[in-house]
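Starting off with a structure, shown below.
Every protein chain but one is kept in place in this view of the complex.
Naming follows writing order (A and B), and every chain is counted from residue 1.
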Amino acid sequence: MSSTLTSAKLLWDDQAVPAPVLSVSSLSTSIAGRGTEKSLIRNVSFDIQPGRTLSIVGESGSGKSVTALSLLRLLPPSARIAGKVRLQGQDISDLGDRQMADIRGNRIGMIFQEPMTSLNPVLPVGLQIEEALARHAVAKGAEARRRAVELLDKVRIPHAARRCGEYPHQLSGGMRQRVMIAMALACGPDLLIADEPTTALDVTTQSGIIDLLKAIQAEDGTAIMFITHDMGVVAEVADDVLVMRDGEVVEHASSFDIFSRPSHPYTRQLMRAVPRIGDMRGREGPERFAAVGAEAPSAGPQTRHLVTRDSAHKVLSVHGLSVTFRVRDDRRRLRKTDLHAVRDVSFDLFAGETLSVVGESGCGKSTLARGIMGLQPINAGSVAIDGRTPAAMRADGRKALQMVFQDPFASLNPRLTILRSLTEPMTANGIAPAEAAETAAGLMQEVGLSAEMLSRLPHEFSGGQRQRICIARALALKPKVVVADEAVSALDVSVQAQVLNLLMELQERRNLALLFIAHDMAVVERLSHRVAVMCFGRLVEIGPRAAVFDSPAHPYTRQLLSAVPVPDPARRFSTAGRADSFERPVISASARMKDLGGGHLVLAD
Amino acid sequence: MIQSIIGRLVSTIPVMFVVSLIIFSLLYLTPGDPARIIAGTTATEEDVARIRETLGLNEPFLHRYLDWLGGVLHGDLGRSIFMDRTVIELIGQRMEPTLSVMALTVIFAVLVAVPCGVIAAWRVNSLTDRVVMLFSIAAFSIPVFMIGYVLDYFVAFKMRWLAIQGYAGISDGIGPWLSYLVLPTVSVGLVYIALIARVTRASMLEVLSEDYIRTARAKGLLGRRILFLHGLRNAANPIVTVVCVGIALLLGGAVVIESVFNIPGIGRLTVDAILRRDYPVIQGVMLLFSLIYIAINLLADVLYLFFDPRIRY
Partner (left out) sequence: MTKPAALSLPVPRLSASWIGGGIVVLIALAAVFAPILGTVDPMAMSPLNRMKAPSADFWFGTDTYGRDLYSRVLYGGRTSLAVGFAVAILSTVAGLAIGLFAGYFRRVDGIVMRVMDGVMAIPAILLAIAFSALLGGSLGTVIVAISIAEIPRVARLIRGLVLSLRGRMYVEAAILAGVSQPRIIWRHILPNTLAPLIVQATYIFASAMLLEAILSFIGAGIPPTTPSWGNIISEGRAVWQIKFHIILYPAIFLSLAVFAINTFGDGLRDALDQRGMKHQ
């Protein structure tokens, strides 16, 4: 397989093939600050051939978005851009503002990361497409209107004519991204720049968008520049890959080479940190990631002991938990209806065990976590920690149950030193300040930071370090259960791997039970003992990790798993077999959990 | 839509209740016997008794409050103590000048302030921006009556370009009417312009950094369309809010400016009533002012619906 691909590529290279659509040489961008000049990207060069996709990958701050914005000159006026950019052979780097605006949206289309905020909320989506057509004199009036409907049709939005008159807030995230694509394609551009177009979307929605982009490329032969941080997505879409770090290109090769034989140490390190779904097939317990970053080499993969699941080791018991929100009725404004965010969820958690709760946005997984923590009033059901009732728990401040939040930047008070943030839980529970300070120093070392950092303020730390501090704070009261709500979602992949390793290490050392709320299936596969899948507030499947991943019993679980992109171009999905992302599973209210044996339960009618 | 507006109307009831209570309680602020103070030092015991009777001071508080509220709900605001007229009649007589000043000011201010704010935001930190900001702080810093006097002194008194004091009804012709109103309008309008310009600038600055503005630029759209269709439309709601809330400021300003320019409007009526402690008039006028304020807030809510399709009540 690999030899055929390589030889095909060589063959292709030998024949003097069409000139590149876009040719970038020594692109450098810096931004003028107060008296200083900060360099954002340096010496970036690459070509994009017609009909091909170049992926630019890198972690946050690598300069991949700046590269795209520099091409289109969409950066603030204080940015200085140098280097040559050729579009279809024409030098566009010296064009005036007006001529550049003629190119934007006409010969180069661009879509952005956040479909929620990238469309104008107060204008109908049809109009937003029409104005691109009118601006570049492609079509006007009724003709533009007709073309807008056609475009929406092309990006597979059902009832396109009706959707034209709707506002962005009336569309789902995936639909909005499709509108963005339609808008970018309106004038038939030579090049489409997609800046993290699927990052903000759910995994099943993401697969739909990727399929759509591929189909459009096959149809129109548009060259695509695809910016992403997700190696799985890269493997799915890219012909060529440009790896960036700190504003510079570190590696530029074909997608196949990047994945099978990365040459630059940074690329290799990046590849090691990427969890791949299916990696854990046939393995027993959770495993740490291979050495990443500056971590000690001892943290290599190791198989973990099994968890004893009997009543003596049961630390958290959730029974029939439901959370209902009173929301305004969409049709009758003055009425209110109940929205069942979480409905009848039951499970047990045992000492030293990781139970992951997965599901897409809005499935109720975070509300479940907040309900368990007591941050959200629950309407029915019960939560017992260590065999004790909630009333008894309140008396000693729920010490046994602690939480790590998603956003490491918002979960530390910016005005308090780390020492005060760490000792606060202890002093609030009657521990003497001196003793608390000593424990805090120990905790810092335990999470891989030094005790000298205690006197610093949160803004002096990186995201990964802050998350370590939050973990330390959660551990201050020696809890038995830690709930981690999307605790690594906001982190770059290499940092994510380190923090996950830390969590697994702490779990082993402290025999901690971990309730891990997440949406990344590959991460979940790596660190879970058991997995629970949620959809529309219901638990649809729960069981040992191997059982859920290898033989998913619920159709929704299967849909979720099949949509996850695998970071391996050789295992690229065939787009044909994938479910349409608009299809949503139907879950009847009368459905009950059915036991499949071995602790594997599935929701069935 | 209609349901939404009815919903908003219903929600103003508790606020109106609080307002009526505050206004009615004003009577009790005066230390000592209000009736004697109103009557003055030369009054006879009968005068005091008569005033006490008019004000109903012999009845318990709740009884009188409900009595007054009942009257208000039937459109009866009582009679002035000093003028032989009902409060409604007095207000009716004085309405036109005040409404004229306010309407002119709102139109004038919005027309000047919104473009200033938009340009300041578009060219942020430029000379234009700094001039607009400096002007706005200056306008906030000069007492409104001083602006009035200075303008009156130079433009009307020295140059004789416009009428110095007083008021001519709109029935006397647009020319004379305007010649009396231009200076008061500009005087109260400056603060109002400053306020609207500042809010427009801030709101536009925020909107211009939004992702959808970048999308509009990525589409190749040009300055004016981005600024006015994509920008201003999204920045509209805070501007609508400040225009409406600012009307409260104008009502206050009218009280002052009518004294400067000797305009026989509601503002003068109010000041005279307060200084003479003509309680029925004070209560009636204050009630009127807060009604206007609440009505304008309702109008703002309706305008939000118009500018932003996401809003529902």
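Note that in this section contacts are C-beta pairs under 8 Å (C-beta built on N, C-alpha and C of every residue); 3 or more make two chains touch, one makes a residue touch a chain.
The structure displayed is predicted, hence computed values, not measured ones.
Student: Using the touch definition given at the top, which of the shown chains does the missing chain touch?
Tutor: A, B
Student: Using the document's definition of touch, tell me which of A:Gly63, A:Gly174 or A:Pro565 contacts the absent chain.
Tutor: A:Gly63
Student: Where the complex has a chain not shown, which of B:Val132, B:Ala163, B:Met204 or B:Leu251 is the residue touching it?
Tutor: Answering carefully, the residue with contact to the hidden chain is B:Leu251.
Student: Which candidate, B:Gln3, B:Asn58 or B:Ser141, sits in contact with the chain we can't see?
Tutor: Candidates B:Gln3, B:Asn58 or B:Ser141; residue touching the omitted chain: B:Ser141.
Student: Determine which one of A:Arg398, A:Arg468 or A:Arg530 touches the chain that has been left out.
Tutor: Considering all chains, including the one not shown, the answer is A:Arg398.
Student: Among B:Ile5, B:Ala49, B:Ile88 or B:Val124, single out the residue that touches the unshown chain.
Tutor: Of the candidates B:Ile5, B:Ala49, B:Ile88 or B:Val124, B:Val124 is in touch with the missing chain.
Student: Can you list, in ascending order, the chain B residues touching the missing chain?
Tutor: Residues 14-19, 21-23, 26, 29-31, 124-125, 133, 137-138, 140-146, 149, 153, 157, 209, 248-249, 251-253, 255-256, 259, 270-271, 274-275, 277, 282, 286, 289-290, 293-294 of chain B touch the chain that is not shown.
Student: Name, in rising order, the residues on chain A that touch the hidden chain in the full complex.
Tutor: 31, 33-34, 40, 59-66, 69, 74-76, 78-79, 113, 196, 229, 373-375, 396-399, 401-403, 405-407, 409-416, 421, 424-425, 428-429, 458-459, 470, 473, 476-477
Just so we're on the same page, only the chains that are shown with their structure count from here on.
Student: State, to the nearest whole Å, the distance from the C-alpha centre of chain A to the C-alpha centre of chain B.
Tutor: Computed value for the inter-centroid distance: 51 Å.
Student: How about chain B: which of its residues touch chain A in the complex?
Tutor: Chain B reaches chain A through residues 3-4, 7, 210-212, 214-222, 225, 229-230, 233-234, 307-310, 312-313.
Student: Given the complex with chain B, which residues does chain A contribute to the contact?
Tutor: For chain A paired with chain B, touching residues are 72, 74, 98, 101-106, 109-110, 112, 114, 117-123, 131-132, 135-136, 167, 169, 180, 183-184, 328, 333-334.
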